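Only a single protein chain was left out; the remaining protein chains are all shown in position.
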Amino acid sequence: MWTRTRSYWPYLLIAPAVAGGAFLLLYPLFKAAVISFQHFRMGELIRGGAAFVGLDNYTELLTGAEFWEVLLRTVVWTAINVVLIVGLSTGIALMLVRLGRGLRLALMSALALAWAMPIIAATTVFQWLFQSELGLVNWLLVTLGLESFQGYTWFADGTATFAVLVVLVVWQSVPFAALTLYAGLTTIPGELYESARIDGGTGWQVFWKVTFPILRSLFALVASLEVIWVAKCFPQIWVLSQGGPDDATTTLPVYAFKIARVLHRYDLGSAVAMLTVVILAIALVSNLRRMVRQ
Amino acid sequence: MKRLLLNVAAVAVLVTTIFPVYWMFLTAFKPTRDINSPTPTFWPADPTFDHFVTAVNAPGFWTYWRNSLLVTVGAVLLALIVALLASFAVARMRWRGRGVFVVAVFAAQMAPWEALLVPVFIIARDTDLLDSLAMLTGVYFMITLPFTIVTLRGFLDAIPMELEEAAQVDGCSRMAAFRRVVFPLLAPGLMATSLFGFITAWNEFAFVNVLIIKDQDQRTLPVWLSSFRDVFGTDWGATMAAASLFALPALLLFLLLQRNVGTGMTAGAVKG
């Protein structure tokens, strides 16, 4: 190990990244923060001359019931999705390890294809599959004998729409997590399993006693990334339901988009975004601490 | 018996995973009449290239295709170079502020990009960078950079430092050691990492929508793709054909490189 250098080299090496981040991320973020303290709407965007209004936007948000409802919904949305994604991916990763070469390659290719499918295209296909009259899902359910799904309107019911979105997001997110976890599993030496088996462990015990501890930090990383991605997930929800019906699928980013670019209240939208960042940071604080220690 | 169950489950997962992708391609080849028929068909009984012809002949298709490629490849390459430098510093050197930098990179992934549209627009307007692919490339570069650094660092961590040290003992400079020993080992990692950046930048359309205003020739493919839909109707067949053409580069890249996809993250995380 090269010991701690007093040279300027590391700083020179990270300089481009820092410079890019400063101009293209921190500066816009700072501007967004400023906007969140201003009266900034369509008129101000076009004419300029926004006035500072102190904490008005935050007060409006935090005292209204809507923000808290949306926040709770976002937490539920994130929890359901992340649990499903991590659970299913773990299952698929374990499955991949045990499969024969041919089937494994086929499944990995399928996962890669699903991952690579453009978000807009995937969302459009899902919207279509769940169409009430000509949709494939209803057709399939009716063909299987579930007559009550004849013309079932998935997007009329909040819970059903929520469920469809969960299916879509899980479908899109599982490939990354599964392939990553699979790669992790392949790094575990086979002997460890064998000795565990000899000791009489069942498959379940082996997973919790051998696999999970070794891959703990990988699981943590995958889970944190999924938390970030799912909580911030926007285009899927917007295209499919626009946060409806009856706001049943309005999560924080959808909410921010609605008030910012539909109602042209950029000020309030920026405030929502700032709060989102703070909340995410708090949610992932343990992970961040672990990284500092590293 | 157990084996059979496993295989059945695997096939079920495979079908579920692949079906939407298959459906997209299938629809692109179906004649318009069959697309909205009440009884679905699962095989293109009467395949047609009409939708592809419509899509490819639509005004601007090739321009947008080129722009998308230019911006995406530009952003990904830029991100790779910058991330390689930074991840080298993180993985191979110990310095004051390293921990803070690592956390900052991770936190940067939380950036609420949707909410930064307006600030980025204002910055572009004030620096006279509206209607320019350079600004777009910059934004995509920044969106992909944090993840690229995290992943590359993982790959670097997985390469034993002793290899470089041995090379240096043999008289190579540190840079030469890196280039001759580490870089070849890192190549698959670089490819895998670039995939993620590619797919992210390739998909993005919100920024194009506000950063490219008057100069229509600077628009990219996703914007064009969404333009197939309008208030009076939608040409599903052509939309799906366009989506297929749009997905193709990403799909091909993935199929080629999928072996390496998960490894970077794993290496870094397992070690840490």
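Which chain is which? They are A and B, in the order written, and residues in each are numbered from 1.
One rule holds for everything that comes next: a residue touches a chain if its C-beta (ideal position, glycine included) is under 8 Å from a C-beta of that chain, and two chains touch if they have at least 3 such contacts.
Basically, contacts and distances are computed from a predicted model.
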Statement: Among "Acetate kinase", "Monovalent cation/H+ antiporter subunit D", "Sugar transporter" or "Small GTP-binding protein", UniProt's protein name for the complex chain that is not shown is "Sugar transporter"
- prompt: Of the residues A:G100, A:G151 or A:G203, which one touches the chain left out of the display?
  reply: A:G151
Contact footprint on chain B, counting only the chain that is left out: 32-33, 35-37, 59, 70-71, 74-75, 77-78, 81-82, 85, 117, 121, 125, 128, 130-138, 141, 173-175, 205, 209-211, 213-218, 223, 226-236
- prompt: For chain A, which residues touch the unseen chain?
  reply: 12, 16, 41-43, 45-47, 127-128, 131-134, 151, 153-157, 242-246, 258, 261-265
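The rule we apply is simple: only the chains that are shown with their structure count from here on.
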Chain A and chain B: spacing of chain centres that average the CA atoms, whole Å: 16
Message: Give the list of chain A residues in touch with chain B in this complex.
response: 1-5, 9-11, 13-14, 16-17, 20-21, 24-25, 27-29, 31-32, 35, 45, 92, 95, 98-100, 103, 106-122, 124-126, 128-129, 133-134, 136, 139, 171, 174-176, 179-184, 187, 214-215, 217-218, 220-222, 225, 228, 232, 234, 253, 256-257, 260-261, 266, 269-270, 272-273, 276-277, 280-281, 284, 287-288, 291-294
- prompt: In the complex formed with chain A, which residues of chain B make contact?
  reply: 6-7, 9-11, 13-14, 16-18, 20-21, 23-24, 27, 36-40, 81-83, 85-86, 88-90, 92-96, 98-112, 114-120, 122-123, 138-139, 141-142, 145, 149, 161, 199, 202-203, 205, 222, 225-226, 236, 239-240, 243-244, 246-247, 250-251, 253-255, 258-259, 261-263, 265-270, 272
